[in-house]
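Removed from the display is one protein chain of the complex; every other protein chain stays in position.
Right after this comes chain A.
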Amino acid sequence: MEIAFVLEKFILVTIIFAISLVIAMYSTYAERKVAAFLQDRLGPDRAGPFGILQPLADGVKMFMKEEIVPTNSNKWLFMVGPGLAMLTACIGTAVIPWGTAIQIGERVIPLQVTDINVGLLYIFGVVSLGVYGVMIGGWASNNKYSLLSAIRAASQNISYEIAMGLSIIALLLVSGTLSLKEIVEQQHGWHWNVIYQPIGFILFLICAFAETNRAPFDLPECETELIGGYHTEYSSMKLGFYLFAEYINMFVSSAVIASLYFGGYNYPGMDWVLQHTGTTIGPLIGTLVFFIKIFAFIFFFMWVRWTIPRFRYDQLMHLGWKVLIPLAIANIIVTGVVIAIIEKF
């Protein structure tokens, strides 16, 4: 393990961490702006030009608030909850390939923190861990609404994880690998997986909404029934962490969707661009394209939130177990049969 390697990875981790935090910060601003524009309003525009400093103002507000720990709560778990939510949201970014390797001088630096050959399984593991933050927070609050919300979150995540996993299996049949890097590499140019797996993509997208607790599946935090859900008892930056974790989750799942189904850093005409811009700038353009795709998906998340009303709990379970899972299994079978036929002839 040479020093340069450690340094390189350290810088990369820091950059990715900083980027995901900044994106989460400005997602809160973007959410309010998008909501406003979709409703013929203006949105925040007082802090700085166009309200650009609004996230900072919100952050300062969060830090300044009084921190309240309920008397009968489990103090230790009450503190662990938000931290865990934040941690599990952040570590998902480790296996996402942000771009092809860039060449600086003699050194080739891959724009991925670690290319483990079970990257996809890792993502799934992290996603299923994500519910622990919500569950522990809901349990430790010692509040019936929080507990109800925690139960909802747990059952919802378990139900939709199955459909999500099954929709990915069809993708694995096509790509034949679990490494995110290889999956992205296979989608060179315009050969994006969404063309081969449209049903799988729609299933994965729906499940991603459920996994990130976003509308129309935001049952764990519905204000009308559960007065905010698992973070009812939280105040100050602990609440901030929960809200923040949700936006980081949104960013990570947008990145996963973009790299699994929309080619990651691949775009039509990338070879030509790579030839004309060299090995340092070229990959960075790919990374830029990847981020544009991510932003498009984040916008889509917000767009859907302000369009579709929340599902009822029984509708949610019905959709998860009776519609998405059978569809995902059918998708696997059809994909398998088609692949077998193609290989045979």
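Some points to look at:
The rule is simple: contacts are C-beta pairs under 8 Å (C-beta built on N, C-alpha and C of every residue); 3 or more make two chains touch, one makes a residue touch a chain; residues count from 1.
Basically, contacts and distances are computed from a predicted model.
For the chain that is left out, the UniProt protein name among "ABC transporter substrate-binding protein", "NADH-quinone oxidoreductase subunit I", "Aldehyde dehydrogenase" or "Sulfate transport system permease protein CysT" is "NADH-quinone oxidoreductase subunit I". Here the missing chain is touched by one residue of A:53, A:194 or A:304, and it is A:304. When the omitted chain is restored, the residue from A:38, A:77, A:116 or A:273 that touches it is A:38. In the full complex, chain A touches the hidden chain at residues 34, 36-42, 45, 202, 303-304, 306-308.
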